[in-house]
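Comments concern the structure below.
Excluded from the complex is one protein chain; the other protein chains are retained at their positions.
Chain naming follows the written order as A, B and C, and within any one chain the residues start at number 1.
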Amino acid sequence: MAKIAYRDAVRDAMAEEMTRDSRVFLVGEEVAEYNGAYKCSKGLLDKFGAERVIDSPISEAGFGGMAIGAAMGGLRPIVEFMTWSFSFVAFDQIVNNAANMRYMSGGQIKVPIVFRGNSGGGHQIGATHSHAPEAIFASFPGLKVVVPAFAADAKGLLKTAIRDDNPVLVIENEALYGRESEVPDGEYLVPLGKANVLQEGADVTIVTHGFTCWTVLEAAQELLKMGIRAEVIDLRSIKPLDYETIVRSVRKTGRLVCVDETKPFAGVSAQIAAEIGRSCFDHLDAPILRVTALDVPMPFSPALEDLCMPNQSRIIEAVKEVVG
Amino acid sequence: MAKIAYRDAVRDAMAEEMTRDSRVFLVGEEVAEYNGAYKCSKGLLDKFGAERVIDSPISEAGFGGMAIGAAMGGLRPIVEFMTWSFSFVAFDQIVNNAANMRYMSGGQIKVPIVFRGNSGGGHQIGATHSHAPEAIFASFPGLKVVVPAFAADAKGLLKTAIRDDNPVLVIENEALYGRESEVPDGEYLVPLGKANVLQEGADVTIVTHGFTCWTVLEAAQELLKMGIRAEVIDLRSIKPLDYETIVRSVRKTGRLVCVDETKPFAGVSAQIAAEIGRSCFDHLDAPILRVTALDVPMPFSPALEDLCMPNQSRIIEAVKEVVG
Amino acid sequence: MTKKTKAAPIAGLKSTFELPDYGPAPELSRQERIEWYRLMVLTRRFEERAYQSYQTGLIGGFCHLYNGQEAVAAGTLAGGRPNDPIITAYRDHAHGLMRGIRPGPAFAELYGRATGVVKGKGGSMHYFNVEREMWGGHGIVGGQTPLGLGLAFASKYLKQDKVCFCYMGDGAVNQGAFHESLNLAQLWQIPVIYVIENNKYSMGTAVHRHAAPIELYKRAAGYDMLGVQIDGADFDVVRQTSWTLAERARRENMPAILEIETYRYRGHSMSDPQFYRSKEEVEEYRRKDPIEILKRRILEEGLISAQDLDALEDTVKDEVKAAHEFASNSPYPAPSELFTDIFA
Partner (left out) sequence: MTKKTKAAPIAGLKSTFELPDYGPAPELSRQERIEWYRLMVLTRRFEERAYQSYQTGLIGGFCHLYNGQEAVAAGTLAGGRPNDPIITAYRDHAHGLMRGIRPGPAFAELYGRATGVVKGKGGSMHYFNVEREMWGGHGIVGGQTPLGLGLAFASKYLKQDKVCFCYMGDGAVNQGAFHESLNLAQLWQIPVIYVIENNKYSMGTAVHRHAAPIELYKRAAGYDMLGVQIDGADFDVVRQTSWTLAERARRENMPAILEIETYRYRGHSMSDPQFYRSKEEVEEYRRKDPIEILKRRILEEGLISAQDLDALEDTVKDEVKAAHEFASNSPYPAPSELFTDIFA
């Protein structure tokens, strides 16, 4: 086990898969000569050449759609969106062409494609650049969505995504790129659709994913000081979603707090609360609470942005409410 | 009270508001000379001329964004999407430019714009044309979303939307355009954000919106035959959402079934189940069930499409489960 | 890049710059030529049968017919190679039938039956026959244009020597995704040919009301791309031009726009009152019917006798009749089919 930065885990996953399979290529803005706006593709141009690591004009619908066509035609593209927010100009391509193609062709076509990139708020890049789109994309049948929070998953999930014969959206986070964590030695894969229990605890279940895993783990430390033992679950995969692991935990704790960075209206936490509220109806000792981004456009000012994000104090408050 | 078709209610709302305020104009594909693909703008070109009723090329991002700019510049555009599914090529314009503009300008700008059009499934137009996007758009702060189910609301909500100083998305439905229902005489408005209790009942609350209101009302008749008195709530407005009316009902019935045509993952019903599951935790005698579109791309075949939609038999089954 | 005899100049051809002259396209055998004619007739008969079924309420959803445009699909396909990938919009019956979809499964698809070419899941707008490189059938206007680019990209990447024909309507030129695709195609030298089937209307909107300027091939000029405009009534003209552009794409990886002037006899979809055009206009175009033109020519050329032609046409009629019967007698998909073909 070595500690590496999340961005290097992303890079390693791509490099390994590109080495393994010559049909895998990377396209996106600044991915080649610039090594990626967030340096996730550092060295790949040198290693694989300009035919497989391709700098694109600012044409997300164009190159995103092109990659879907290329996947139909037998390649295995990785599309980097500099930020997931920019995928919104390619929205139709993703939710219609990538998601529905196999179905509409009666199974004649497969679309083995990965879309990946930075997402979310916390970096003072304002309302248009800070979207956390996982719930939205997960609502479209035909798409798989994963959100790795740690280097090991960033690598293992991405490798699995690249090998998957279907469109997989990998949602990363600028705040995580620089963070180091342990990564298994040698080749490994992390399956899609399996949550990870980050920390066991008997008093309350906290379900989260992506960057907020880190926030929740910190909050859990604080809670422990107050005598509250939280079980922390990292979803890792938003679609398919591993309800089983959540149910198992909630049956034990009887209490659930959902934490994530999507917006409160019909976000990831809403889906989990709805589903677990039903399936664990008889096991819940308290209402399911949700701690999400606030229902406001992401403000630029750091003073406001911090409040908008699902922060530690709001998490602790929610846990105290369900436990108390 | 006269009975008129939903499409005429839409047309009347636009005609009245265009008469009242010369800044109101309509732009979209086939809205002028063709009178609208679904004839919702019948006669408007003749009445208001080509400067105010504008046929557009197939450029949703272009004319949608243009209308947002025109709203910033002092006009009050109505944008017709032939089908809401086509708004996905204009997604960025709506969720960033319309939704965030006021916030990002620190309140310097208002964006009084209405986007409206047909949506949803049930017409064998396949996976790419049958999206029900209300939950997705409602998840973006800065947007209001309404889904009228009856002619009276189609007119009253649209008139209110046109007068609103903010972006309002009005989501209509092909299956409703031809349906007649009663509309008050004379000028009236229906406020945004107020649900409507379509039918009172003590045994179970069914919350729904849009086309499925009709399905639910029919199901409620069947249920009555089985001795189950359902209270049926038409949300009308998805954002803001009138939780109060739901809570009041659930406190009485202790049981809730959410029915709607959005997809199950993080759809409208998920949001309601999550919210009511929390706020009515102590009042619920049964888990909240959801009856939504199935989590599959909309198939073309009528045999499959009927099953995909939230149909009567699934509604009745769900109600029997929570009541029984 | 050996230049043989010079190709005969094509009357009325306009372009953003001069086309290369690779000489005349390889000649078609008698049999091939008759087969293309047969496919055009098959398409026409198929569409007419679909029209009837729609009128009697047997087909749901949209149904966009190709009547009048047959030489566009036939001529371009005959100009390319059988394994060149093709992709189009929702007006896709012709492309499907000409790329090997059997009339039976094609018709069954219109009826949403399990035996349909895409199992009843896609309907009229989503004909696919991937075995024969027919990549759909797409409903979102312009949405297929980056996909066509991608199919061509894959061919180049895999060194398959294929050229993608990406078809689109005149109305689709106003979608942003198309323009992004044009720039990428030219910049990256991707062997894709955008065939604009300019049938003069985007639904009820005439070209001059939706595009500036009305010469759509000029859109290529903004990208220093080759843009060509030809008339689409004559199979041979379409074939020769398509072949030249495909050769250029194959030899030099250079994309092009090929605008083909044509006309649809029927309404946009089926429920179209067509107030936007006159009966006279439709009649005028019907007088230069692409099928009649080719028919006259192959008769003149003595490729086939009038009698054999009649027999061919009868066979086609029977085939379409049988297709309709096949469709009518086919079962609907089982409910379990809802959940298949979502993920591979």
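As a working rule, a contact is a pair of C-beta atoms (placed from the backbone, for glycine too) under 8 Å apart; a residue touches a chain by one contact, two chains touch by 3 or more.
The shown structure was predicted, so the numbers you read here are calculated from the model rather than taken from an experiment.
Considering the complete complex, identify which of A:Leu26, A:Ala71, A:Val89 or A:Val114 is in touch with the unshown chain.
Reading the full complex, the residue touching the unseen chain is A:Val89.
With the missing chain put back, one of C:Thr76, C:Gln186 or C:Gln240 would touch it. Which one?
With C:Thr76, C:Gln186 or C:Gln240 as choices, the missing chain is touched by C:Gln186.
Just name the one of B:Ala5, B:Met18 or B:Ala61 that touches the chain not displayed here.
Considering the complete complex, B:Ala61 is the one touching the chain left out.
One chain isn't shown here. Among B:Asp8, B:Glu29, B:Asp92 or B:Glu134, which residue touches it?
B:Asp92
With respect to the chain omitted from the figure, which of C:Asp21, C:Glu131 or C:Asp224 is a touching residue?
Only one of C:Asp21, C:Glu131 or C:Asp224 touches the chain omitted from view, namely C:Asp224.
Going by the touch rule given at the top, which residues of chain B touch the chain that is not shown?
So the residues of chain B touching the unseen chain are 23, 25, 51, 54, 56-57, 59, 61-75, 92-93, 96-97, 101-112, 141-142, 144, 165-166.
On chain C, where is the contact patch with the chain that was removed from view?
174-180, 183, 186-187, 209-213, 218-225
Touching residues of chain A against the unshown chain: what are they?
With respect to the unshown chain, the touching residues of chain A are 29-30, 33-34, 37, 55-59, 61-62, 85-86, 88-89, 123-126, 128-129, 294, 296-297, 299-304, 307-308.
In this text, only the chains that are shown with their structure count from here on.
Of the chain pairs B-C and A-C, which one is connected by the greater count of C-beta contacts?
More contacting C-beta pairs are found at A-C.
Using C-alpha centres only, name the chain that sits farthest from chain A.
Centroid comparison gives C as the farthest chain from chain A.
Centre to centre, by mean C-alpha position, how many angstrom separate chain A and chain C?
Taking the average C-alpha coordinate of chain A and of chain C, the gap between them is 41 Å.
Among the residues of chain B, pick out those that touch two or more other chains and give their numbers.
Counting only residues that touch two or more other chains, chain B contributes 61, 85, 88-89, 126-128, 296-297, 299.
If I count partner chains per residue in chain C, which residues reach a count of at least 2?
Answer for chain C, listing residues that touch two or more other chains: 116, 120-122, 126, 138-140, 143, 176-177, 342.
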